[in-house]
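Apart from one protein chain that is not included, each protein chain of the complex appears where it belongs.
Let's look at chain A:
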Amino acid sequence: MQRPDRREANQIRSLHCMLGQLSRVDGSAQFSSGKTSVLCGVYGPIDVKVYDEKLDRAHIEVKFRPDIGVPTTKDKWVESAVRSTFEKEVLAQLHPRTLVQINLQVRENDGSVDATAINATTMALVDAGVPMKTTVAAAACVVLKDGSIVADPTKEEAELAVSTHTFAFANGSSDGPLYVDSRGRFSMAEYNRCYDLCRLTCDRILAFMRTALESKIQKESAISAV
């Protein structure tokens, strides 16, 4: 089966990540997969509102803004997805009675936005120096009408899909998922094939994240050495 952009079925779009673009936040990252691009700015740990204050850990807040228009319940849904993914991965107990605020802004939406938002958040949290158990990567894939599975779908491909699957995995040895959102009509066999594909994709994304962080650190140490 030929994909509109001539990619292989298991091929993701080219990844791009820029760190520390924003100067007023504690950490920021722009993560792009093909045309889809999400900008993330992280503040934290900062002062928390009394209502949200937690005595034994930091409160984690996520704000997600779409590329067009004002935020709707759809965006609240993404906020909750991102928060639930990072709530247990950020070492929140190290900063009790504080707030870690994650601000996400979609720059362009060409499919797989949820996964890209999670990837951007990981990079921004690392850039901000927020302590985490490990890095997190997310990937999406769709099952098309003919039963074929394609990785990192564009908006056009996602609209034609019978089911869409988004998985997030933590970097490390454990093989379990951190976040799963599979919707549409599918069988468990299809789910497992999507799981395997996204697991492989996430490993690639995690390797990419590592390279992006290494090159940033190298650049910084080169500057400080001069």
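Following the convention adopted for this analysis, a contact is a pair of C-beta atoms (placed from the backbone, for glycine too) under 8 Å apart; a residue touches a chain by one contact, two chains touch by 3 or more; residues count from 1.
Basically, contacts and distances are computed from a predicted model.
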*Under which of the names "2-oxoisovalerate dehydrogenase subunit beta, mitochondrial", "Ribosomal RNA-processing protein 43", "Protein MAK16 homolog" or "Ubiquitin-conjugating enzyme E2 1" is the non-displayed chain listed in UniProt?*
"Ribosomal RNA-processing protein 43"
*Residue touching the undisplayed chain, where the options are A:L15, A:A58 or A:A170*: A:A170
_Residue, one of A:L178, A:L197 or A:A212, that touches the chain absent here_ = A:L178
*Which parts of chain A are in contact with the chain that was left out?*
73-74, 76-77, 79-81, 84-85, 87-88, 170, 174-188, 191, 195
